[in-house]
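A protein chain is absent from this complex, but the other protein chains hold their places.
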Amino acid sequence: MTSYLFVILGAVLVNNVVLVRILGLCPFMGVSRKLETAVGMGAATTFVLTLGCGTSYLVDHYVLMPAGVEYLRTLAFIVIIAAIVQVTELVIQKTSPVLHQVLGIYLPLITTNCAVLGVPLINVALHHDLLESLLFGFGSSVGFSLVLMLFAGIRERLDGADIPVPFKGTAIAMVTAGLMSLAFMGFAGLDKYH
Amino acid sequence: MINSPFVRKAASVQSVMLQVLLALVPGIAAYVWFFGAGILVQIAIASAAALAGEAAMLAIRGKPKAIFLTDLSAIVTAWLIALTFPPIAPWWLTVTGTLLAVVVVKQLYGGLGQNPFNPAMAAFCLMIVAYPALMSQWPAAGQLDFKTQLDLIFGGLRQVDAITGATPLDALRTALRAAANPDSQVHGLRAAQLMDGPAFGFLGGKGSEWIALGYLVGGLWLIQRRIITWHIPFAFCGALLVTAGLLWGVRPDAFASPVFHLASGGAMLGAFFILTDPVSGATTPRGKLLFAAGAAVLTYVIRTFGAYPDGIAFATLLMNILVPIIDMKTQAPVFGHKKD
Amino acid sequence: MLRKLFKFHGGVKPQTNKEQSTTAPIAAVPLPDRLVIPLHQAVGGHPRPLVQPGDRVFKGQRIGGADGSLSSAVHASTSGLVRAVAPAVMPHTSGLTTLSVIIEPDGEDRWGELDKVNYRSTPPDELRDFLRDAGVVGLGGAVFPSYAKLKPGKEGKLKTLVINGAECEPFITCDDMLMRERAGDMLKGILAMRHMLQAEEVLIGIEDNKPQAVAAVQAAIAASGQSGIEAVAIPTRYPAGGAKQLIRVLTGIEVPHGRRSTDFGVQCFNVGTAYSIYEALELGRPLISRLVTVAGNVNAPRNYDVLIGTPMDHLVRLAGPRADTDRYIMGGPMMGVRMPAFDVPVVKATNCILVGSEAMFPAPAPEMPCIRCGECAKACPADLAPFELYWFSRSKNFGKAQEYHLFDCIECGCCSFVCPSHIPLVDYYRFSKSEIWAREREKEAADAARDRFEFKNHRQEREKLEKAEKLAAKAAATREKVAADGATAPAPGSDAATPAKPAPDAAKRALIEAAMEKARQQKAQAAPKNTDQLSPDVQAEIADIEARREIVAKPAASPLPPQDA
Partner (left out) sequence: MFTALFVMTGIALVLGAGLGFASIKFKVEGDPLVDKIDAILPQTQCGQCGFPGCRPYATAIAGGEAEINQCPPGGEEGIRKLADLLGREFKPLSEEHGVEKPKSVAIIDENTCIGCTLCIQACPVDAIVGAAKQMHTIVASECTGCELCLAPCPVDCITMEPIAETVDTWKWRYPVFQIAPAALDTARQEA
């Protein structure tokens, strides 16, 4: 039981997918201008990533491995994730058109969000079982959503700051992301403690 | 055109910052008493670097220099850096840290009042990540004379491992971890016994407990002067005591006492001077409580279970990240919109 | 009996500077050469002028009629000749003009006929109309028409009537002097209001730095023998005189922004308003004068009974302004408004003329960035987070500013007063508020324009349809006629079931010809005649518009009645 908790906590904080593993920076930079959209993007990614982790585990274990074609893993995972993203997009377009418009290009781009591919591959590398895979996927995406929201909160505040012109916008966002990453280094070693 | 109000109270950023600096004096005095005058050199180095960095950035940004250099905010950052860095850190470490703090963490965000992160703590984190060894060498109280300290600060090659050790916090943690190991010599010893060494005083590290007391005195004076409110120090100390007390209560042999935590490392400096930085900290009363309590828990966790000797810097940065959301969600109800 | 008083959050204690102007009694003012009476003096509509240049007016004669649902009449302050009804600079920061009646006094100061009214025997509605036409407005500074506030809540009665004698602004003492010298008459006004509002109790809140006023009012209450009226000394702390803050202090009730205080069983009036209600009801005199404190950079600060419309410099001269005087401020140093000129008139909102100089009110030190120290939040009597409001106002993020309750700000100036960064915080809020109002106005205009545009499109659609129907009917008629013609000539026996083929074709062609001819005519008529020497892109634009008009013009070819469209 505690080990599952450690999987989640480790994925959320210690090995945060964005700030420590530096995956998924594209939406992290792109959809963090407003808190509202960040929440939407976080929710969408959580859905896709958790589902993707589960599905890719199943496909990996029950299709690829029995067939002996593990080398197709990356390819197969991409296809699966792309399909899940497509479905998500259709659902969001139907249920929340404004969110759909706001997420804009980033919604289909969840497909190319390296975190979404990276996390299932990390799952394979860490030999997670199905539950661990799901938890790790969920934890990673919660970690992603969490820092995305916090980042959006900071960026909303930075909107009013008198930032030097060359650093306005993405530049200062990069600096901020760096400092956040630095702060998250404080969690280092926590998952090693027993 | 100036509009109403036409009268104003005599107050200025400069006077606020000056009072913060004054409040640091008792702590610094204790520091000098126990650890020698080297810290004064560090303070001077850091202050000079901070002013230089600030002046350069103001010049580049085309901002008025006179007014911003005399607001003393850079000096406060510099003093906090000097006080949190090891007193024998080489000069370039202090200078680099201070410049990073002032140039990147403060001025790139627009300077005074606009930085979301505490510059001094960001500098500490950057330096401890980049130079973990240099940032973890602390002399014991009264161990080094002023000349040796100067040599260490300005000297070339350093062979200090022989003469310096880790901070009391770090030492105790290492010892406790060792004590947990059945193969170790110290196995079975309790925290109280482990603290019997020369590095330890009555409550925390030898000497550092008096420095902490100095900070406490200065901090209380700041509260009395209404420069800071009671919320952050209270919540920080309270949460640290409770967290440490819980674990200590369950396993007194494996964890240090709450009082030790309060009197060691940067706890007092953090409670009264670092977390209370209004620019990067939470501002609503409820937010301040949450912010400081969160910082205390994180400090404890990082100190006890993490990889770094003290957690206050990382805890501050982590809570800084949360500040916009905390402030947003803890807005007090306004006049007429309160629920009775 | 000691009353339980409540506290409001924040507040500041600026130097009061009130003693200087309370040493001498209220003085009269000699008639000026000219009175400038702006028609728009109170919140609400712009009263329309009732006099013309050359008219003779009596003192107290109505010269501006209340217009709209929330408006208040304006009267001649003395008898004389109307010189002009023209725009004149008004006492407002903007320095803009407003339609004013300029009267040259004849020196006789002759009253016209005065209507008194017995408030006990008059129905409330009539009383309110009477007060509206007497021009009675709130004299505390907000100049809200009093009649509109003299309506009890839904229950038809009120728990507490709060009378505001707090006068928390530094320098101002006109309410203090009024209570000292005219407490008895003021009390009569209060009793009238109490009657109109059916108020159970009356609380007169007076800051405890005015013991003489408290004593005078208490004596008047004792002399009147009325019960349920109490003069309460409240702690001196700015802005205790804010209506919301005073209600809070006396009753513990917090009236939120945008809500009527009567919904909470409270209503609040200024002591000066009470006195003018007394004058209106019992003496029949409309509001044509008020008490004004002249203080600040003058040799003899004092209170004067001033006719509305008196130029400020005429008044200030009596108090002996010092040589370095460079500004007049209407109101006190915390919320006052700097006057655009020295000769602007005293209006109903003028409670004080604060004479200032650079030495007396030096410009603040340069504005520094906000360090979020929270001093402003500690001082804010509305429990706001002023530094957040500032942050969002500065970056013009008005939506966020509203989320942080910008409109609950009462602009008392406490935040600016304490700010260590010397930020003119209130100016940022004023800026934000007026921008938001402007945006709302624009939004309303846009919505109206959208409606009208859609209606026009709809109308054109309909007309096109109607025209098509008409044409179809005509065509059918023509066809029938042609068919009938054809039927009569070559084949008398055949009926309409087998119409002659060429004839309808010819008819249709004729119709099209006619329509095309008409269109050509229209086009010729519509072609602009001033497009010869234009740049190509303008030409293109015209062509574009042309194309659009083509669409527009076709169905609307027949002359339309544009109004009822």
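Chains: A, B and C, in written order; residue numbering restarts at 1 for each.
Rule of thumb we're sticking to: a contact is a pair of C-beta atoms (placed from the backbone, for glycine too) under 8 Å apart; a residue touches a chain by one contact, two chains touch by 3 or more.
On a predicted model such as this, the values are computed, not experimentally measured, just so you know.
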| item | value |
| --- | --- |
| Among B:65, B:147, B:177 or B:251, the residue in touch with the chain that has been omitted | B:65 |
| Touching residue (missing chain; options A:13, A:49, A:64 or A:172) | A:64 |
| Sole contact to the chain not displayed, among C:442, C:461 or C:485 | C:442 |
| Chain A, residues in touch with the chain not shown (by the definition above) | 31, 33-34, 37, 59, 63-64, 67-69, 72, 75-76, 79-80, 83, 86-87, 90-91, 93-94, 97-98, 101-104 |
| Interface with the unshown chain - residue positions in chain C | 40, 90, 92-94, 96, 98, 366-368, 424, 427-428, 430-431, 433-435, 437-438, 441-442, 445-450, 452-453, 455-456, 526, 528-531, 537, 541-542, 544-545, 548-549, 551-553, 556, 559-563, 565 |
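The rule is simple: only the chains that are shown with their structure count from here on.
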| item | value |
| --- | --- |
| Maximum inter-chain contact count - chain pair | B-C |
| Gap in Å, rounded to a whole number, between the CA centres of chain C and chain B | 54 |
| Per-residue multi-chain contacts in chain B, two or more chains | 110-111, 114 |
| Residues of chain A touching at least two other chains | 157, 162 |
| List of chain C residues in touch with chain B within their complex | 8-9, 12, 14-15, 93, 170, 244, 248, 254-257, 259, 329, 331, 333-338, 354, 356, 361, 363-366, 368-375, 377, 381-385, 387-388, 404-405, 408, 413, 416-422, 424, 426-427, 430 |
| Residues of chain B defined as touching chain C within the complex | 1-9, 11-13, 15-16, 64, 67, 71, 73, 110-114, 229, 278-279, 283-284, 327, 331-338 |
| Touch list for chain A against partner chain B, complex | 149-151, 153-154, 156-158, 161-164, 167, 172, 175-176, 179-180, 182-190, 192-193 |
